[in-house]
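Note that one protein chain of the assembly has been removed; the remaining protein chains are unaltered in position.
Entry: subunit A
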């Protein structure tokens, strides 16, 4: 397999202006990933600042209620900043600092990656600018203010569909304007090599911990691990250390919006085709002329027309399976987890919970599933209320 490729997916499809820089990042990452001082510093930050390891929580009530497999929740929602995104940004921002960069930029959908980047930038003394679709700055206004509190400048992106894809476009454009002192901290396992690999590596701590934790608690591997998939960073984190364990099913849950049979979805695996976009060859929702299709999901974090190249390859090789989950199902799971386990999870993560609600009752009592709760749901409460027609007077 070529460097930076996952099967036929991956690559570096970016403007020439960025090529020298992307090779510098590749070299820097190859060095730092094996550098003891870097890893010690990163591990200290993950432990002392982000609050790792995150809990692997046995959801007893949910397990009893569903009457099938034992359900564990990997609690990334309990990390500092409230999602798995902190794992990646601490790694990338620390590397930026070591590379002598003074400024980071990032895209964000729901705002979780933006908040995490702004946080790491504040901690490490880096200037920070965030690009966020105008539609998302509206649906996640609280996160915009949060980023500003952390000292970041937030740029609403008014081009295209004004969502995550357009935020990535704009961040890439801005990166070509100012390359030397700036690292583009990509938030998912996507974009040009080395980002899919690097972000996947930084997120793989999720499954590294989960594997140790489940072996300690149950003395055996899980039957299945599940996570929601937009670009796919928390799912890759949840999958990575189980890929070479063939007995463990890997299940990604993508956003089906109003349903894959409608035009309003973001189900890349179910409906996408191979293409080249955002620096990578992967699967994308697109039309008959290769124009990237507008996508839709209730969840701003999953509202993306592509998927990371490693996921595309896991799908194509049959190692992982990907299932669509609708808005209705995700909202149902969001409410279910709140009432059953007292956990308000992110609407993104609720897509994985929703699929568990479908399959767990049909599994055996000695089966084990681990669901990655990628983030907490405070940011979504107002949107869920609106979805349910509840007037919060906000």
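Note that contacts are C-beta pairs under 8 Å (C-beta built on N, C-alpha and C of every residue); 3 or more make two chains touch, one makes a residue touch a chain; residues count from 1.
In this text, contacts and distances are computed from a predicted model.
Asker: Out of "Spore germination protein", "Tryptophan synthase alpha chain", "Ubiquinone biosynthesis accessory factor UbiJ" or "Monosaccharide ABC transporter membrane protein (CUT2 family)", flag the one the UniProt entry gives for the chain missing from this complex.
Answerer: The correct option from "Spore germination protein", "Tryptophan synthase alpha chain", "Ubiquinone biosynthesis accessory factor UbiJ" or "Monosaccharide ABC transporter membrane protein (CUT2 family)" is "Tryptophan synthase alpha chain", the UniProt name of the unshown chain.
Asker: One chain is left out of this view; which of A:67, A:125, A:290 or A:361 touches it in the full complex?
Answerer: A:290
Asker: From the listed residues A:117, A:169 or A:297, report the one that touches the chain absent from this view.
Answerer: A:169
Asker: For the chain that's not shown, point to the residue among A:13, A:38, A:58 or A:387 touching it.
Answerer: Of the candidates A:13, A:38, A:58 or A:387, A:13 is in touch with the missing chain.
Asker: Just the residue numbers, please: which parts of subunit A touch the chain that's not shown?
Answerer: With respect to the unshown chain, the touching residues of subunit A are 11-21, 159-160, 165-166, 169, 172-173, 176-179, 273-279, 281, 284, 286, 289-292.
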